[in-house]
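One structure, pasted below without further comment.
Only one protein chain is missing from this complex, and each of the others stays in its spot.
Let's look at chain A:
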Amino acid sequence: MWDHEIRAMASTHAIIAASVFMATVLPAALVPGFSVYGTHLLWIYATSGAVTAVSVAVFWLLGVTPPTKKHTLGYKLSRLLRSCLYFFLSCLFFHTVVVLYGAPLIESALETFSLAVLLTSLTTLRCLCVLGPNVQAWIRVFSRHGAMSVWDTCLQITVACTVVGAWVGAFPIPLDWDRPWQVWPVSCSLGAMIGFLTGLVAAPVWIHYHRKQLTYKCK
């Protein structure tokens, strides 16, 4: 029924995953001393930058983003500005949540904020791309009957996978293994990234196998 859309989604996800891969591998080749653990913040910035750029480009090209009603430049500009604002607010939101979850308040604020940026670029940015700067719609999407299109279902899956991945990533921190990936926030950002990649794979697969049950009443 939506074979076309599923195929588009799969290829989009492949591109995004490839960009994550490139953002991990390319700097390692170019920047001396780059490694996922050692220069973790750099890795976070590289990957979140890559994911942001590629997602925006791909979704814009695909035209998933809901078409704006007005085509004036001013309106588009204000939309862009609002998107940027939401992006920043979402970073702050994630930062607060992570601190409330028990991250150190002051000592590693930069690390925590970097994690928040990563989480934002993996989750909120996708919301922005698919739904536009509309918080009401975001909240609506995350309900049982809230998905209005294949892309909404895909958004549900990837966001849930990313958040759960980051949550699970916090588990190894208290263990006394003294591994480099147990340092804050490595395990959480790795968890989020692994969850995100899992979501990228899982979303088309799940939608493909459940396409019979999925009925989007209003497009």
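Note that a residue touches a chain if its C-beta (ideal position, glycine included) is under 8 Å from a C-beta of that chain, and two chains touch if they have at least 3 such contacts; residues count from 1.
Just so we're on the same page, contacts and distances are computed from a predicted model.
Asker: Unshown chain, UniProt name, "ATP synthase subunit b", "GPI ethanolamine phosphate transferase 3, catalytic subunit", "General transcription and DNA repair factor IIH" or "Ribosomal RNA-processing protein 42"?
Answerer: Per the UniProt record, the undisplayed chain of the complex is "GPI ethanolamine phosphate transferase 3, catalytic subunit".
Asker: Looking at A:F34, A:F87 or A:W167, which makes contact with the chain not pictured?
Answerer: The single option touching the absent chain is A:W167.
Asker: Just one of A:G38, A:G102 or A:P180 touches the chain that is missing; which is it?
Answerer: Going through A:G38, A:G102 or A:P180 one by one, A:G102 is the residue touching the chain not shown.
Asker: Can you work out which residue in A:F142, A:W181 or A:W206 touches the chain that's missing from view?
Answerer: The one listed residue touching the chain not shown is A:F142.
Asker: At which residues does chain A meet the chain that is not included here?
Answerer: Contact residues on chain A toward the absent chain are 100-102, 139-140, 142-146, 167, 170, 174-176, 178, 217-218.
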